[in-house]
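As you look at this complex, bear in mind that one protein chain is not there, while each of the others sits in place.
So that you can tell them apart, the chains are marked A and B in the order they are listed, and the count of residues begins at 1 in each.
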Amino acid sequence: MTERQIAPTAADTPAAGVAPEAAAGVAPDPANLACPAPIPERARVLLGHGSGGQLSAALLRDVIGPALAAASPGGPLNDAAVVDVPAGRLAFTTDSFVVSPLEFPGGDIGDLAVNGTVNDLAMMGAQPLALSLAYVIEEGLPIEDLRRITASVARAAGRAGVRVVTGDTKVVGRGAADGLFVNTAGIGLVSPGVEVGADRARDGDAIVLSGPIGLHGIAIMSVREGLDFEVEIESDSQPLNSLVAAIVAACPEVRVLRDPTRGGLASTLNEIASASSVGIELEEGSVPIPGPVRAACEMLGLDPLHVANEGKLVAIVPEESVATVLTAMRAVESGSEAVEIGRVVADHPGMVTMRTIVGSQRIVDMMVGEQLPRIC
Amino acid sequence: MKYVDEYRDAEIARKLVEEIHRVTTRPWALMEVCGGQTHTLVKQGIDEALPKGVRMIHGPGCPVCVTPLEQIDKALAIAARPEVIFTSYGDMLRVPGSTTDLLSLKARGADVRIVYSPLDAVRIAVANPDRQVVFFAIGFETTAPANAMAVAQAADLGLDNFTVLVSHVLVPPAMTAILESPTCQVQAFLAAGHVCAVMGWTEYEPIAERYHVPIVVTGFEPLDLLEGILMAIRQLEEGRAVVENQYARAVKREGNRSAQETVFRVFDVGDRTWRGIGSIPSSGYHLRPEFARFDAEARFEVGDIRTREHPACIAGEILQGTRTPLDCTAYGVLCNPQKPLGAPMVSAEGVCSAYHAAGRGLAAPTAFPLYDLSRAER
Partner (left out) sequence: MCLGIPGKVVEIRDGGPLRMAMVDFGGARKEACLSYVPEVRLGDYVIVHVGFAISRVDEDEALRTLELLRTIDELALEQELAGGGDEARGAGLASS
């Protein structure tokens, strides 16, 4: 990494952990860096923190590194990592996270980023092996926020039993990122014999949902500017790999695993129905929706079936296995409220229906565009 | 949820459907005025559970759908100005104007903000004294008290940076216009429950009498609609034509006096153009002269607005109830919720969007291609 002098301006506050000489534009004495200055209370991320020089090193060494220590033991994070991979099929995924606000009831962008990628691997029937963590930070983000979010990443990784092994940090000018954008990529080992995919649902299969829906989306909306309302609801963001392990152990022939994130349960089920060329029929009243989620949706004119979830999954299994699968899921914390919500049918391929209160079948459609609160 | 769940009881719903079948001896055509009622009818399949001869004609009760194209284009012109913070209810964001919509404008950098209540728009004005805050005041009579209060508040606070773009429309003149039309087939109305919660139902008594049509003030939950339909059909079968109130838990004959007072302090009645229908005399609210300084149309010179509806869009006929989306050549083909040609496809209460969401008249399932590269390997 090349050294660069960053001329401080009057507006700059001293960067965390950088010796005063560096901040003043004088060539730093390496020996002094071993004894970092205390981090100023109101320090903020500067463009220099992303430029690969002394400030970047300091950010990594004094803020990001220590916060991640629990999740990535064993020394400095490098630009690339070498991982020992057992024989088998590797699942590989990446996801970027741009949620705003960065912190919300029940979580923050950090644990969301870890759980999201762990879950993408889990939906392929894979247990996570390693994660990468890339930050694009908006100039001006408080260092404290970065530290707190990174600690969140570490805790989430620990909970999921996976390590962050490599990463990257960039800083962009004010207004170019919403505080912080995070990308995580992950590799995982697919359990032997497991073949899951959205196109594998078959007529007669049972559809299982791991728990109540609508929590994450409503939690986010409740703190979004212009909408604020009070709910005793927290995001359900959590890793689902242990739940998937339990499902796979109980039923290796599991056909589909999906987490209904953006677009909600309705969109996920529609995607599966379309990919598998089958119909899906939901049992009226069988989809668990917590009272406060319903109330918030009624208030804003939203459909709970279109609200995002972060710690839930849909599993489609052969009919004869549903009882065993439910028992196995309910034994795991993240599946304790698992229920059967419907069946796969040969009728109306590509469509999802639900019985209405007058006894007719109602089509459950996919979400169109963004969910906007309405007055009508 | 109290006062909601009870009106969604499946068993009572089925009994009501049976009773409707029992009392119906002849074909009837009813119109539900309100878009919210249309939405529930279609979504719950209630209109399809009625006796074969009973037809629900969907009314123009979607303020989003009937806001004139000219007002939308004015809103877009104002929102594009750099000094403006344009505030609106969420419903209006995707409604197509002649060339674009508010959401697209927002994506291109305009300061367009969704508000839940018009008081939020006033708060934004107070918090941003160096910007011009404009609020898109649309709606039927239900929303007028709220919009009026925002203007009254702005006046009390002496704000000079707050204006409203008014596009209020009224239900009774629309009903009369429909009844006066030579092609009118409507024999009874389900009046809009929340409009009547504000205005009461005295305005409907002369209409029921003059045109000999039963009018039942109806709520929005499935049981409300079923009971309202039952009450209307009973009147039709018995040859009666009076105003009845199904939504007794929320509506009184005189309505909400206090809300009416504020509405009439701020607004007076004038002619209004309804998108797809045309001008209906005395069918809208305009700001009274004493509040003219809060009129966005006066404050912002928007130049020549040349409106242009898509030629394939038959929204007008749909809003008048003379055609359904199934009669439209563009429905499901050129026109869908992602790429709407007209307002009834984009509004949550619009007839076209209700039909589309229910999959009616669509040849193939409304499925979208999966972005899933893993399938390529199989």
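One rule holds in what follows: a contact is a pair of C-beta atoms (placed from the backbone, for glycine too) under 8 Å apart; a residue touches a chain by one contact, two chains touch by 3 or more.
All figures in this text were calculated on a predicted structure; none of them were measured in a lab.
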item: From B:24, B:132 or B:153, residue that would touch the chain that is not displayed; value: B:153
item: Among A:197, A:292, A:335 or A:350, the residue in touch with the chain that has been omitted; value: A:292
item: Touching the absent chain when the full complex is considered, from B:45, B:96, B:118 or B:276; value: B:118
item: Residue among B:34, B:184 or B:296 touching the omitted chain; value: B:34
item: Of B:210, B:249, B:288 or B:308, the residue in touch with the unshown chain; value: B:249
item: Residues in subunit A touching the chain absent from view; value: 218, 222, 229-232, 290-296, 298-299, 301, 374-376
item: For subunit B, the residues touching the chain missing from this view; value: 1-4, 6, 9, 12, 15-16, 18-19, 22, 34-36, 61-63, 89, 116-120, 139-140, 142-143, 145-146, 149, 153, 156, 192-195, 197-198, 220, 223, 227, 230-231, 234, 244-246, 248-251, 253, 256, 258-259, 262, 349
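Simple rule for what comes next: only the chains that are shown with their structure count from here on.
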item: Approximate Å spacing (C-alpha centroids) for the pair subunit A, subunit B; value: 38
item: Residues of subunit A touching subunit B in the complex; value: 124, 197-199, 226-227, 270-271, 273-275, 284, 291, 294-295, 298, 300-301, 348-351, 356-363, 365-366, 368-369, 372-376
item: Touching residues (chain side subunit B, partner subunit A) in the complex; value: 1, 4, 8-10, 13-14, 17, 35-36, 43-46, 48-49, 62-64, 89-91, 93-94, 113-116, 120, 139, 143, 222, 226, 337-338, 347-349, 356-359, 364-368, 370, 372, 374-375, 378
